[in-house]
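With one protein chain held back, the other chains of the complex are shown just where they sit.
For clarity, chains are labelled A and B in written order, and residue numbers in each chain start from 1.
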Amino acid sequence: MTAVAPLFALRNFQVRFDTADGPVAAVRGVDLTLAAGQALAIVGESGSGKSQTVLGAFGLTGANSHIAGDIAFDGHDIRLLSPRQRRSLLGRDVGFVFQDPLTALTPHLPVARQISETLERHRGFDRTAARAAAIALMTRLGLPADRADAYPHELSGGQRQRVMIASALACDPKLLIADEPTTALDVTVQAEILALLDSLRAERGLALVFITHDLAVAAQVTGRPGDQVAVMRAGRIVEQGAAEALLAAPADPYTRALAAAARPATPREAAPTPLPRLVVDGLGVNYRRPSGWFASRPVPALRDVSFTAGPGEAIGIVGESGSGKSTLIRALLGLVPTCAGTIHWQGAPLCPPYPRALRRSLQIVHQDPFAALNPRLTIGQSLAEPLEIHAPELTAGDRRARVQDWLARVGLPASFADRHPHELSGGQNQRVNIARAFIAGPALVACDEAVSALDAETKVAILDLLLGLQAETGVILLFVTHDFQSVTTLCQRTIVLHCGKIVDAGATSALMANPTQAYTRTLIAAMPRLTLPPQQAPAKREKPRET
Amino acid sequence: MGRFLLGRLLGAIPTLLAIILLSFAIMRAAPGGPFDGERALPPEVEANLRAAYDLDAPLAVQLGRYLAGLARFDFGPSFKYADFSVGELIAGGAPVSAIIGGAALLLATVLGIALGSVAALDRHRALDSGVMALAVVGQVVPTFVVGPLLALLFGLWLGWLPIAGLEGGARAFVLPVVTLALPYVASIARLTRGSLREVLAQPFIRTARAKGLDDATVLWRHALKPALLPVVSYLGPAAAGLLTGSVVVETVFGLPGIGRYFVQGAINRDYTLVLGVVVLYGALIILFNLLVDILYGWLDPRLARR
Partner (left out) sequence: MTMPGRPSRRSPAARLRRHRAGMIGTMLLTILAVLALTGPLLSPHGLDAVDWAAFERPPSASHIFGTDSAGRDLFVRLMLATGISLLLGLLASLVSVVIGILWGAIAGFAGGRVDAVMMRLVDILYAMPFMFLVILLMVVFGRSIWLIFIGVGAIEWLTLARIVRGQTMQLKAMPFVEAARACGASPARIVARHIVPNLLGVVAIYATLTVPQVILVESFLSFLGLGVQEPLTSLGVLAKDGVDALETAPWLLLFPGGWLALLLIALNLLGDGLRDALDPREAL
């Protein structure tokens, strides 16, 4: 590292939580050093201990946690400081930015007040001076000054995160700790926030600890000389080093798997377009927003959407939050009413309520694998339900055999039939959801952000599973996502939605290689990615390890 | 804000009308009348009385006249206290009831929130367990058991406080107010503790701590307002309960409040008096719920515009 005394260092650092199931070690001996002005990205999956490491070091992990090891910050041995002395460092010498600014900002305080209170606390500013300084900082960070008295829920996601950054930077700290600061944001907003952080580092000589689950984002924030990346798993650092070298040649198999998952995928080759089975023409959907006791007024969610899909096709439907992408598949499945246009399926127009036979053909896989399964039913019961509805001629024995068969096809042991969803991991539950969608022999499966809630490795495995199942069954896959990465792997064709309208459509490879539409270009440019050439081709993707 | 208030006030009218209609219907459906005395009155006397009290008109007309009277805050004459109108009786009892109810509500809110906060913030759990155990007991011991016991202890045995009537000025109100407030202190303490615990686990509290704010500021500026939401929504039902409880307390401690008029009126079949009290209490509860809604908007700006 550098010869200068580090700004922030951990030695054999540990965090343990008392829980109802006994003590749980979240961080099991971590060593880290960070010099002034440098950036450190800590990468890991949920539960890897990456956030607990940094929060624990500054005493922010709550009353049921126990800390061990050495913590040095700015010449202080943090463990020797009184709570009062430690508090005087927080907000003054080290600032924090947290995930999901909607819940991380106090709902009932105007935003300027949430920035200025740090100045009052540490700099002894009076209320007027602190407010003026807060508004000046807001302006510097690209927030309109007239939003000073707005409440957090009145701002957009990106504006809220700027407020958080402003309150963390108000006292000009030496270190900024950002805990998944862009995870809750759309990609274009994420790109803006990352750019802002980068310019602030340059401007203020700020050191940065950036916690993320996404290796590509980590690569983006550690672009300056001296920056480091540390990869964590199960409470330990598995690999750590200078960002550029580590990302170019990951040594640990786990890091390699993460890198493989983050690298741009080879696009699925476009197949000759089959005869369309699904024809959507000029589709429009309104949401009804209640106003008054009995009345409601329509708000457009989708306008003039047209596309077609045929057997064996996988179509990506890409857009940011509020683009109407989820509404689109719900309208196709007859789950929300349409207000304009037509949907034809095998030449016949569809209009809700759909007959039972049609329900059998059209299936859905949801984003949250836990919420998509009834917690009171066993996996076997959930899987049997489509058969009970659509194949009442089957005996109980037949159904059980069919369930066992499908458990095997999605890579789960037969014994899972008697378990409940809470006994399975997210990835395993998502396999169950996929099996439920396929079990009654559908002709179209719509996946609504079906891999977005999963860790990088699991995501890759689930995409593989979907590819395999589509090859076997020839279903139409409609794959709704905000993530170009998975679309590239899975879909031959892609539709880009923006504010309820199709703004771009075409073969995925062409769309990715040279996007013609401005919005698509913005989206693709905003996507964080690992652009380094693959050192050694990631030979074979390892089978997912699931807990 | 003005539109919101107007909307809520208009929305309260059907509720109030329903209360009046229901009470009116129950009383008119009652077997027997207010003049069924020990011995039967001569028919012509009774007819005169009925005419004087407007009982001979068709029901719809009676109801119409009653409503018209209410609009002028005229509750009609009392059947039993012949020299008084219901309005006068209520006005006579109102100050006593208002003092007891208001003081009990204030005591319950302030003490309940304070105790609940102490329990929620207690790191060692000893204080927490103690306060919560007391709260469980306080919540369930009925007013009519606590009142007499307190009177026995502090009035008869220790002789510190008066136990009945208004003799002794402000001291006369101590026992009734404490008795009435006790279950609500307990409930509010439990509510405050639970919701404060929940709020303290929210991400924005961690943000506040990460700014280096001390515990008192975190509690006062960031945690308390959202934690009070459930407490405030409980104040609506609590106010209704306090009104009911004041009936017991006024009976137990022999205080000349509205609640006691209500019980006596009910026993005497003094219909206009009972109806008047029910309407008044209904209006109070509606008014209180309206105040609660306004407070809600102040505590959480996300709920303000709806």
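By our rule, contacts are C-beta pairs under 8 Å (C-beta built on N, C-alpha and C of every residue); 3 or more make two chains touch, one makes a residue touch a chain.
Quick caveat: nothing in here was measured; it's all calculated off a predicted structure.
Looking at the complex as a whole, the chain kept out of the display touches A, B. Considering A:34, A:364, A:379 or A:487, the position touching the chain not shown turns out to be A:364 (whole complex).
Set against the missing chain, the residues B:127, B:240 or B:294 yield one that touches it, B:240.
Among A:177, A:333 or A:379, the one in contact with the hidden chain is A:333.
For the chain missing from the display, the contacting residue among A:7, A:26 or A:57 is A:26, taking the whole complex into account. Take chain A: the residues that touch the chain left off the picture are 17, 19-21, 24, 26, 46-47, 51-52, 55, 60-62, 64-65, 293-294, 333, 335, 354, 356, 359-360, 362-364, 366-368, 371-377, 382, 385-386, 389-390, 422-423, 433, 436, 440.
Mapped onto chain B, the footprint of the missing chain covers residues 12, 14-15, 18-19, 22-23, 26-27, 29-31, 136-137, 139-145, 148-149, 152, 156, 201, 205-206, 240, 243-244, 247-248, 251-252, 262-263, 266-267, 269, 274, 277-278, 281-282, 285-286, 289.
Note that only the chains that are shown with their structure count from here on.
Centre-to-centre separation of chain A and chain B, using mean CA positions: 50 Å. Those residues of chain A whose C-beta lies close enough to touch chain B in the complex are 55, 58, 60, 63, 84, 87-92, 95-96, 98-100, 103-109, 117-118, 121-122, 151, 153, 164, 167-168.
Chain B makes touch with chain A in their complex at residues 123, 202-204, 206-214, 217, 221-222, 225-226, 299-302.
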